[in-house]
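Every protein chain but one is kept in place in this view of the complex.
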Amino acid sequence: MKLLTIDDSRTIRRVISGIGAMLGFEVLEAENGMVALELLEKRADEVGLILLDWNMPGMNGLEVLKKVKSHEVWKSIPVMMVTTEGERDYIIQAIQAGACHYQTKPFSQEEMAARIMEALGLGGI
Amino acid sequence: MAITREEFDLIRAFVHEHSGILVNDGKEYLVENRLTVLMVQNGCENFKQLHERLLKDSGPLRTKVIDAMTTNETLWFRDASFFTALADFVVPELITKAASRKKIRIWSAACSTGQEPYSIAMLIDHGSKRLGDKAPKLEAFSILATDISPSALFLAASARYSQLAISRGMRTAFLERYFQKNGMVHEVVPMIRGIVEFKPFNLKDDFAPHGKFDLILCRNVMIYFSNELKADIYRKLHGSLNPGGLLAIGASESPRGYTTLFEQVMVGGAALFRPK
Partner (left out) sequence: MSERVILNEIQEKLLAGLHATLDQMMATETMEAISLQGMEQRSEFILDDEVGGLVRFYGAVHEGMVGVSTSRPVAVAIVSQLLGLPSANLEKEDILDGVAELVNILCGGMKARAGLGPVTLSSPVAIVGREVTAVWKTSKPTLVLTFQTGHGPLRLLASV
């Protein structure tokens, strides 16, 4: 099982890849929504969790989330939002659209690792 | 819409009651930021409703809230002067004791993601090497490592650290000797992991089942507790130390007001405490 990080910042993609590796997961990367959807077309069966930014050029994270959650196959993949947007309204929108978690930036890697495990149903919580 | 004063007070009273942790003024954003997801997921419209749910919940939700409010990060060899004092004075003394066939017990009482107990295990192995044939076996030491956060403990027990985590204070010589590199991940070697045992534990609870220790580290956690809980914890720590044992707390913390329990011992440049 792999993680998929969708973020236009390669800094964040690399940080998440490092955390994924720490937890024993390979991390696939997409720099925007379009690339991510193309990647899912081919490799959705490998993806166990999507980590999704909100503000990205082109399609924003909420649109990507809605596309994933309305897809017959992809909708079962848990999606965690990972974003600088921290207001309650954003969180409510994301959870209502089907996100399983919402992590704001900045995050410590322990925080992120804990949220990933929780999203995957690991970690004994 | 943001957390109201009343809601903030309700939530922090709850967190304090169940974890002992004080959430100070000015941390409204932290509560909002970390708990809004749980609020929404549990069908609550505001933190008042979440608080009501928490009062009825005896398990999973409470654990999640406490976990969300207590995930912190730690560094290797956090506080250089303290670890120098450990390496130069405290650990050699423990090694000498262990060499005379005594089992040495150490407790890392707020171990977070494991950096502290593994750091100590590495110092012990490193220090023992200097004695050559006379060195005690590493198994003569046991380190109990506890924390309130299940997710921190999960990470700690996995003993896997990213480059980012390693970059925070790990010495190159130790990195080469005590870690196996596996792709982007550094994994603590089994020998070091073998003497560290992880358990969930709330410092509010009874310490007696853990037994007595020669060294207890309870660092950088007291600041989160109220004065009443601090007093209780210092009393329990006192009762958990073997005669001549040592207590280490954070550099910015001090058991002032507990002079009947502990005397301060300056070791290298660091202050440690011995039970009276």
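By written order: A and B. Residues from 1 in each chain.
Basically, contacts are C-beta pairs under 8 Å (C-beta built on N, C-alpha and C of every residue); 3 or more make two chains touch, one makes a residue touch a chain.
What you are looking at is a predicted structure, and each value in this text was computed from that prediction instead of being measured.
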Interface residues of chain B (partner: the chain not displayed): 2, 29, 33, 73, 75, 162-168
Interface residues of chain A (partner: the chain not displayed): 8-12, 14-15, 18, 55, 57, 83-87, 89, 104-108, 111
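Just so we're on the same page, only the chains that are shown with their structure count from here on.
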Between chain B and chain A, distance of the C-alpha-averaged centres to the nearest whole Å: 30
For the chain B and chain A complex, residues of the former touching the latter: 1-2, 32-33, 36-37, 40-41, 60, 63-64, 67, 71-74, 112-113, 149-152, 154-155, 158, 160-165, 183-185
Residues of chain A that touch chain B when the two form their complex: 15, 17-19, 21-24, 86, 88-89, 91-92, 95-96, 101-102, 104, 108-111, 113-114, 117-118, 122-125
